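Before anything else, here's the structure in question.
A protein chain is absent from this complex, but the other protein chains hold their places.
Letters A, B and C name the chains as they come in the text, with residue numbers starting at 1 for each one.
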Amino acid sequence: MPLVLSSILILLAGAALALLLRAHPSRAQAAGVWSAAAASAAGLFAAARVLLTGRPEAFSAAWNVPLGSLTFSLDPLAAFFLVPVFLLSGLAAVYGAGYLKAYAGRKPLGLAWAAFNLLTASMAVVFTAANAVLFMTGWELMAASSFLLVLFEHEKPQARRAGFIYLAAGGAGALMLLAFFSLLAPASGPLDFASFRGLSGGAAAAAFLLALTGFGLKAGFIPLHVWLPEAHPAAPSHVSAVMSGVMIKTGVYGLVRALSFLKPWPEWWGWTVLALGAASCLGGALFALAQHELKRVLAYSSIENVGIILLALGLGMTGSAHGADALAALAFAGALLHVLNHSLFKGLLFMGAGSVLHGAGTAELEALGGLAKRMPSTALLFLAGSAAACALPPFNGFAGEFLIYLGSFRSVTATGPAALAGVLAGLALASAGALAAAAFVRAGGTAFLGEPRAARTAAAHEAGAAMLAPMYVLAALCLAAGLAAPLLLGPAAAAAAAAFGAPLGAAAALDASGPLLWVSGSGLALLALAAAVAAARRYCLGGRKPAEAGTWDCGYAAPSPRMQYGASSFSQPLTDFFQPLLRKLGQYPVISEYFPARASFSTEAQAVFYNSFYMPAAARIRDLAYRFSWLQHGRLQIYILYIVVTLMGLLLWKL
Amino acid sequence: MHTLAELVIVFVILLDLALAVTGSLSTCIRLVAAQGVVAGLLPLLAGGHFQPRAALFAGAIVTLKGAVFPWLLLRARDKSGAGRDVEPLITYPASVLLCLGAFIASSWLGSRLPLPATGVAWIVPASLATIFAGFLLITTRTKAITQVLGYLVIENGIYIFGLALFVEQPLMVELAILLDVFVAVFVMGIAIFHISREFDHIDTAELSELSDWRRGEYGR
Amino acid sequence: MEIVKPLAQYLAALALAPLLPGVINRVKAFFAGRRGQPVLQLYYDLYKLSRKTPVYSRTATWVFRAGPAASLAALLAALLVLPFAGRSAPFSFDGDFVLLIYLLGLARFATVLAALDTGSAFEGMGASREMQFAVFAEPAFFLGLTALARAGGHASLAGMFGALTPGIWRVAAPVLALLTASFFIVLLAENSRVPADDPNTHLELTMIHEVMVLDHSGPDLACILYGAALKLWLFASLIACVVLPRRTGSWATDSALFLLAVLGTAAAVGVVESVMARLRLLKVPYMLITAFAFSALALIFQMSR
Partner (left out) sequence: MTRALILLPLAAGALAFLVRDDAARRRLLLWTAALHFLLTALTVWGWAEGGAGFEFFPPGGQAWFAYDPLGLLFLGITSLLFLGASHYAVSYLAGEKRDPGEDAEEGFIFNNAPEAVFTGCLLLFLAAMTAVTASRHMGLLWAMIEATTLLSAPLIYFHRHKRSLEATWKYLLICSVGIALALMGSLFLGAAGLKAGAGLDISGLLAGAAGLDKPLLKAAFLFLFVGYGTKMGLAPFHTWLPDAHSEAPAVVSALLSGALLNCAFLGILRALAVCSAAGLADFAGGVLTLFGLFSVVTAALFMLGQRDYKRMLAYSSIEHMGILSLGAGLGGGAMFGALLGAVSHSLAKAGLFFTSGAVLAAERTKRIADVRGLRRRAPLTAALWLAGFFLITGLPPSGVFLSKFVVLREAVRGGRWWLAGGFLFFLALLFAGMAKVFIQMTFGEREPREGEKPFAEPSGLLLPAAAFFALVLLLGAWLPAWLDSLLRAAAAGGAL
């Protein structure tokens, strides 16, 4: 525990130092990066130790604020979430050192690094806090620091819009959480997690719904996701990586913690979570398919993956409600494993997108193309990350999802209503997987393959070593975590056991390690087979030099880059099919002449939930508020009338 | 003696009604002054035995409300060039009806609030009615000056209640309260001067620029 | 022997897979009244292609060159978990069919990326359609296998096919029939056969799979053709396992029967291809949704049984 606390302190000191040195951007940057790296190393060590030994650590001190106490606890669950925090933050800091170089002199780098370190520190606080006031302090500082980072390029209107939506969503969520903790609060004394009272009936249901919305607003599942596709692309890419990779997981963590306070769970809770998870993973993948900007694709993919995690949680809860602990244990372990996996590959992908943005100047898919030639490393890493995100073996994405599938089959082959949950979970997972594959093939293919679609992106350049090194590390970790999944199962199960008790945790390790070993084995076999095929191909070529030619375009002599399939044309069959859900806006050419000279066609993905629900709701509320604005119309007489009428009413009513 | 006090109270209520129907500004000012004088004399009438301190205090009130305030307000009226009429926002019959409604409500409230240890009946209804009459003056008349008058009527109502009750108060408190009222009227008078200078007249309809009303920006 | 057998089965599958396209072609030729290609034509083609020097587009990168090999490797790995004649595959574990589905996904991923790498309008089109159909085919396939898992009470392919007996056909014929139909439709779509696709025309705008590989040549094309054969084998043997539950205890007999069933499936494909016209492209998703409905129905029957 001292190690984690000291790493938090290092981060805070780094933040302060970066702020003090803001007049010297390079020094401020050095302070930020080095403190982040040092803190990450210390924190990673501490978290790994807890995970390996399984012994929770704790720290407690009095805190002179009402309801507060400085109680920290590092149990396996917290440690399991802390690993990606420190891992990704450390790597993102290194990446950021390269990424932000281009902004030196134009942007306040000292402030950016202070905010970044504060963000990391506050996430560490969130995962280790065992007191509601402390937790909320970490939670809100996390929101505030990331808000500043979202507004890093505040001269762009969409960044300000994103900042507003993000802040408003965060504020609403935080209020829910205050109510949630108030419900659990003991009769007196500080609101330590250990002293929370048990709830039942309506109070428990209220607490569950508050936690689900409050934490859900941070986790970003549908329909509480609207801030996510706005905010994540707006932030600098290393921050997007941290936000998408770990920050939204604080919502998942919170939900898991909250559920641990509220056991036993009624069945409908499980179904609710399951349904939200299914909606989120399907919707996230579908919306990712319709986006035109690389980082937005990734943001929607984050929604999808949070949905997968939620789906697994819901499956586990439903199973647990029916006494199928083995099933639940598998699902929970799968959920946690996916938390780790997602942070690895999503971090990698956002860094890749950042390199594109950095090298080509834009991340608009319709302007990109052919980057694999100019940015070979980035292309390789991004495509590897894509494969991981599509849960393709041998990468890590598959291992986590496999556990969830396994859980769903356990329930399928079992009897009772849990079977239905299993079927639905598996089906949602499979469908989302296919959609996600389409989305990633589209994004990666359009950005990196073929020919550049715009002149300005033809001169793209590869990212520097500071940016590539963290990406290589993450890609290697993605592969390693895929091949060594059985090793990760133990910690994941221990984390689940720490949250939900032994029956829902430890059993998973015994039950799933066999199939997981096979998965690793087949991953290795796949690699071996690939090597064999490659060798055979090399043998067949026998040293002959392949000939070069233009792309065969079915006889057309002068193919041009503009004839390539673009991102929107690639997804058009699918997005058309799902148009009722996607409601993309389009402009279609009307051809009226025999020899039309030019025609243009454009589609635009819209933020369906935001535009169709939140915006009208907000407009309705604003309209109502404007109606009420008549009350403050400026006439003194009427103002005094308010006083008389109220007084009269009070006297008549209360006397 | 109590009968006399009760007669005075009836007179006060009649003054309220008169205020509701009077259209002339100067009459209004004089009615308020008369009401103030009556209110100031009420403790002497109801008290029974003579106390020098009470007499002194009553004298101060009578001077203030009977002489100083009318003089101040009439001067303000002349200086600001306000017209002779009170310019009500509602018709006079409506004013009277509202006034009567206030009396009914006040008497109901008075029945709910029996005062202990006082021989004078109708104290609570009369003072409440006067307060509401003051509010009527403020809310249904346009001119700034009538609003000051309304404030004074409210003050009268409160005095009727307080002075008739013999709530024993330290002299300093009573003087402080009196001073406050005096300063309030004085400051309001100054403000009226400023208003007439800035706006050319003292119709408060002009005084409604500060507003949050988003007229026409909703319901579309 | 128990270690060698699965390996031998695996090698047999690798060796026999290129037969299936030949069988289909012969059936089609029969219906058309022609003699047709030799059954072993694909073997000759593969040999010929492996000796050729490939031609690469100047647009293409390493992705294009790695694509066919990666795709073939994925399919080879997928075959590792495929039971042969209802017997255990080399790799057999709970949930192995998920691995199978995702390995097919990996193969598709590699092929599609390679197609996009050429920058050709046609190959992009094919890639787009391939991904589109996968979105519909995958859930149908998955749901079918889930139903099978439910029917057999096992979560591994070997387990579920092992538990499949003629008895189950007697009890739950509708379920198995629906599943067979569903799998068959998925087979047609995934292997780009009529009515989803037409493997004979290479230059039509209706093309899906074949147009994606237009630019490949030499050993790369060999990889792709061989991979396609493996994929066909994979689906055909799944269908064979359902249609023909194990009967005898003899390995040799079982294998022979199984082979017959696989070839029969191929022949059925040929028949369908001969008697049906290709669907309009927009209708293909509906066909796959039908498969999905079949699978779902089968599952519902099975769960309420």
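Basically, a residue touches a chain if its C-beta (ideal position, glycine included) is under 8 Å from a C-beta of that chain, and two chains touch if they have at least 3 such contacts.
Just so it is clear, the model here is predicted, and its values are computed rather than measured.
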Q: Using the contact definition given at the top, list the shown chains touched by the missing chain.
A: A, B
Q. Among A:S35, A:N117 or A:T137, which residue is in touch with the absent chain?
A. A:T137
Q: From the listed residues A:K101, A:R160, A:K263 or A:R583, report the one that touches the chain absent from this view.
A: A:R160
Q: Specify the residue from the set B:F57, B:W122 or B:Y151 that touches the hidden chain.
A: B:Y151
Q: Name, in rising order, the residues on chain A that touch the hidden chain in the full complex.
A: 63-68, 133, 136-137, 140-141, 143-144, 151, 154-155, 157, 160, 163-164, 167-168, 171-172, 175-176, 178-179, 181-183, 185, 187, 206, 621-622, 624-626, 628-629, 631-632, 636, 639-640, 642-643, 646-647, 650-651, 654-655
Q) Please identify, in ascending order, the residues of chain B that touch the omitted chain? A) 109, 112-118, 127, 131, 135, 138, 144, 147-148, 150-151, 154-155, 157-158, 161-162, 165, 167-170, 172-174, 176-177, 179-180, 183-184, 187-188, 191, 194-195, 198-199, 204, 207-210, 212, 214, 217
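The criterion applied here is as follows: only the chains that are shown with their structure count from here on.
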Q) So how do the chains connect up here, line, ring, star, complete, or something else (other)? A) line
Q. At what distance in angstrom does the C-alpha mean of chain C lie from that of chain A?
A. 35
Q.
I'd like the Å distance between the centres of chain A and chain B, where a centre is the mean of that chain's Cα atoms.
A. 67
Q) Could you say which residues in chain B touch two or more other chains, in rising order? A) none
Q.
Under the definition above, what is the set of chain A residues touching chain C in their complex?
A. 369-370, 372-373, 376, 379, 383, 387, 390-393, 398, 401-402, 405-406, 409-410, 412-413, 419-420, 423, 426-427, 430-431, 433-435, 437-438, 441-442, 444-446, 448-451, 514-515, 518-519, 521-522, 525-526, 529-530, 532-534, 536-537, 540-541, 544-554, 559, 561, 563-565, 569-574, 577
(Q) Can you tell me which positions in chain C touch chain A when the two form their complex? (A) 50-51, 53-63, 69-70, 72-74, 76-77, 80-81, 91-96, 98-99, 101-103, 105-106, 108-109, 112-113, 116-125, 127-129, 131-132, 134-135, 137-139, 142-143, 146, 149-150, 153-155, 203, 214-215, 218-220, 222-223, 285, 299, 303
Q. Touching chain A in the complex: which residues of chain B?
A. 89, 105, 108-109, 112-113, 132, 135, 138-142, 147, 204-205, 207-215, 217-220
